[in-house]
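Here the complex is missing one protein chain, while the rest keep their positions.
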Amino acid sequence: MGKRIGIENSLAAAEAIMMANVDVVAAYPITPQTHIVEHLSELVADGELDAEFIPVESEHAAMSVCCGSSAVGARTFTCTSSQGLALMNEIVFIAPSLRLPIVMILANRSMSGPLSIWNDHTDVMSIRDCGWIQVFTENGQEIFDHVMFAFRVAEDPKISLPLIVNVDGFTLTHVIEPIEYWDQETVTKYLPDFKPVNVLDPDHPVTMGAFGMPSIFTEAKKSQDQALINSKPGIVQAWEEMGKLTGRHYRPVETNCAEDAETVFLTMGSFGETVSIAVDELRKQGKPVGQIKIRLWRPFPFEEFRQAVQGVKKIIIVDRAISYGGPGGPVAGEIRSLLYGEDNMPVITNFLCGLAGRDVTPEDYIAMYEKSEAMKGIVREEDYIFYGVRE
Amino acid sequence: MVKSEEELSWKDLGVGCVVNEPGNASQYKTGDWRSIRPVWDKEKCIRCGVCYLFCPDMAIGKTGEGYFETDLYYCKGCGICVQECITGCIKMVEEEE
Partner (left out) sequence: MIEVRFHGRGGQGAVTSAELLASAAINEGKYAQAFPSFGPERRGAPVIAFCRIDDKPIRIRTNIYHPDLVLVLDPSILRIVNVSNGLKEDGILITNTRYSGEEIRKELGIKHTLATVNATLIATEEMGLPITNTTMLGSLLKARNILPADSLIGPLNKRFGRIAQKNINAFQRAYKETDILI
């Protein structure tokens, strides 16, 4: 392994992308993703990274360029956040339907309004069903590792799908912490050259993005859905191989003290680390509490999730986005649905918190635990709770 | 195409539904969209080729004698050739005739 350095996570991410030998970067700067894109453009301008940096006029153009460059067989990266993702939205759905293995870091941020630049998961939930592989990271090291993982998985010829690495805006993007870099040799070993399944090449013409009549559209979508579902073994394998190379072991669903837990917290992203402190504290008090973290959000790891909640009586789901007028936060909605009809179905309490960067401390999680313990059974009117909202 | 679209199962579709058989649009029969077809009057035709230039489907071609005619596999019967013809030598006739 390479050197251990103290660096801002965004800069480390950009350098990981450089080490992954990216060919094309097309991105438009937006807070809190900016430092990643700025540093990539610096690396290209300074001649350290031999890639095309395409300064596009909008995120819509960024993703369009990415589709084009990926289609001709170039290793392609982009990066956005919130409103940028919203502007990009139209093309975000096209990339997976064309099976273009673009890698995107999404610096998670709330969607306006009120105008806000701070971190939550509203942006990623707005494209929950876009068809990309989606993973979450908890710290700088995980971001660095998942850049390598992202290219390897997306470009795996058995997968060939775009991939989003979710990185909490500010909470992760603007933090300096120690990161163990990979050495170039390890990167090369882990990440083979990009050999695209389909290539746009004038000498061997093909049509990409043909229209689909109602008579074929359903089949096209089934084939796309199946491709995403089938990507899971390759994803797991990529994590296992990384574990062998780095000693850091990632899984679709990760647990902490969950084996004998009666109540578990469920989080995605950087909140998991802070929750672990609350879990330690509650364990000290003799409470049978654990935690579950969803690392792989799409394709959803059903089997691993059901395994992780075996014997659990209550799940406290921490949602960081709102489904207005819906059945709770988007994560809770899904978990309820996937556990429906299971024997010994756990009770689910759902807290919406950490919206637009509001701090959630270990004490807050302990308070959520206590509130949830006081709730008996399924309380319909409290299907979801805005934690800490001023009444 | 090996199978018509209606016969394809999702498993028959390639990665990204890429069409890797270039130029297969030529297999698409647009001729059956037509209810009227163009007919040339060789007496009036000056073989200028304006009909050939304007045909949006590139269905019109030149015969050995230098006159023009349409390929009925593709001709949709739009009548643009009639509109553009300088001498008025093209007439649309009902398919049923």
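Note that the chains take the letters A and B in the order they are written out, and that residue 1 is the start of every chain.
Methods note: contacts are C-beta pairs under 8 Å (C-beta built on N, C-alpha and C of every residue); 3 or more make two chains touch, one makes a residue touch a chain.
Model, not experiment: these values are computed from the prediction.
Among the chains on display, the ones the left-out chain touches in the entire complex are A. Which of A:Ala61, A:Met111, A:Val175 or A:Ala367 touches the hidden chain is settled by the complete complex: it is A:Val175. Here one chain is not drawn; of A:Ser41, A:Thr122 or A:Thr274, the residue touching it is A:Thr274.
Considering the full assembly, A:Gly357 is the residue among A:Gly2, A:Gly68, A:Pro327 or A:Gly357 that touches the omitted chain.
Taking the whole complex into account, chain A touches the unshown chain at residues 4-6, 8, 31-32, 117-119, 170-172, 174-178, 270-271, 273-274, 276-277, 357, 359-362.
By definition in this document, only the chains that are shown with their structure count from here on.
A straight line joining the Cα centres of chain A and chain B is 50 Å long.
Partner chain B is touched in their complex by these residues of chain A: 97-100, 160, 197-198, 205-208, 210, 212-213, 215-216, 218-220, 222-223, 226-227. Residues 5-6, 8-20, 22-23 of chain B are the ones that touch chain A when the two sit in their complex.
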